[in-house]
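Only a single protein chain was left out; the remaining protein chains are all shown in position.
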Amino acid sequence: MKNNSSFPSPDNWLPHRVSYGETDAMGWVYYGNYFELFERGRGEYIRTLTGMSYFDVEERGILLPVREASCRYRAPARYDELIMIRTGIQEWGRASMTFVYEVYNETKEKMLASGMTQHACVNRNSKPVRVPEWLIEAFGNVNE
Amino acid sequence: MKNNSSFPSPDNWLPHRVSYGETDAMGWVYYGNYFELFERGRGEYIRTLTGMSYFDVEERGILLPVREASCRYRAPARYDELIMIRTGIQEWGRASMTFVYEVYNETKEKMLASGMTQHACVNRNSKPVRVPEWLIEAFGNVNE
Amino acid sequence: MKNNSSFPSPDNWLPHRVSYGETDAMGWVYYGNYFELFERGRGEYIRTLTGMSYFDVEERGILLPVREASCRYRAPARYDELIMIRTGIQEWGRASMTFVYEVYNETKEKMLASGMTQHACVNRNSKPVRVPEWLIEAFGNVNE
Partner (left out) sequence: MKNNSSFPSPDNWLPHRVSYGETDAMGWVYYGNYFELFERGRGEYIRTLTGMSYFDVEERGILLPVREASCRYRAPARYDELIMIRTGIQEWGRASMTFVYEVYNETKEKMLASGMTQHACVNRNSKPVRVPEWLIEAFGNVNE
């Protein structure tokens, strides 16, 4: 898989079973639902790498609302399929961070979708703040 | 329509266009999505009859979390169909209230689903409280 | 857990991580989303007990559309919580079947919700048909 070479390290894989509710009348996962899949991958990534949940991050006063999101759809995912969601961090900004995602079939041989979400780093008053050191450190100095 | 005779008065009708995202691989509105349709009908009912939104009710310190919900599915609703959601209040309890719903096709000739939601009346600390007089009065002494 | 005594056997447990997308502005899992949780439990139940997926059942010409669904909400489920979905079959009708569900917290000590879905058994033309023997047998003569 050529495109894997450019995926940031460390990454994390989350298996997910497609429900009927996630499909649409075309018989595939509805295009808008990929962003919840990305969110599932992101939550698992944070939990696995930092030992904290995103909920814990919020408890410490830092919120990471999505500022931009995109997805490229390559092949349909069907009902009852076990799909694999891959997550990584592509970039740390001064007051933002960017996650990237790839969704594969069960055997990880066929990419179904890829995408990104860029997050602002804000405090409880929705003011942009510098990404705190404890958050970057929690990710183990990813990408260094 | 015989069954109309038993629907509580006053009632309210909300038109709703079925989106692709609301359908599933069977080609119809996913069964779980009817409860969001009920919520849309309920919100419109509160707004129309009381002049307040449910948001305003929450602002005054009263929350109405759902305690029980049910739906009976009679005929499928398809993508792009304009459906009609009918809402009424069936019962006021001491610390609860019960909404009922019917979903029809565009011409209101064919019932697609019917259901109910029972709501607890609680304060901000999630403690059950008596339904406040201002709320009952806002609904114009419905069912009296 | 007293209420377990009445839950039909065999049962099946499915762990599920609550996503942000499943929550609502109250901070808890949105009431309508429990029906997708039930569907996830049901799908896993069918897969585990019969070795077939619901998709396979459809491939053999049998559809099981939901005719009725209900849920009783007992305690809220929060973002990032790992919840446990329990599923069983309560009743086989001539042309229908009834699943029951319970949702617990991670340790299975606190019940968050319980509910049921009744399904018609129909062919590809949406005509009610008798529940086929191969389907009942696939479930290993549950409840006998």
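Lettered A, B and C in written order, each chain numbered from 1.
In this section, a contact is a pair of C-beta atoms (placed from the backbone, for glycine too) under 8 Å apart; a residue touches a chain by one contact, two chains touch by 3 or more.
The model shown is predicted, which means the values in this text are computed figures rather than measured ones.
Set against the missing chain, the residues B:Gly43, B:Pro76 or B:Pro132 yield one that touches it, B:Gly43. From the set C:Phe38, C:Tyr54 or C:Tyr79, the residue in touch with the chain omitted from the display is C:Tyr79, counting the whole complex. Interface residues of chain B with the unshown chain, by the touch rule above, are 17, 19-21, 35-36, 39-40, 43-44, 47, 53-55, 78-80.
Listed here are the chain A residues that touch the chain not shown: 26, 30-36, 39, 63, 65-73, 76, 117. Of the residues in chain C, those that touch the hidden partner chain are 20-21, 23-28, 30, 32-33, 78-79.
Note that in this section only the chains that are shown with their structure count from here on.
Relative to the centroid of every protein C-alpha atom shown, the closest chain centre, again from C-alpha atoms, is found for C.
Ranked by C-beta contact pairs, the top interface belongs to chains B-C.
Note on chain placement: the centre of chain A and the centre of chain B lie 35 Å apart, centres being C-alpha means. Centroids built from CA atoms put chain C at 28 Å from chain A. In chain B, the residues that touch at least two other chains are 26, 30, 32-33.
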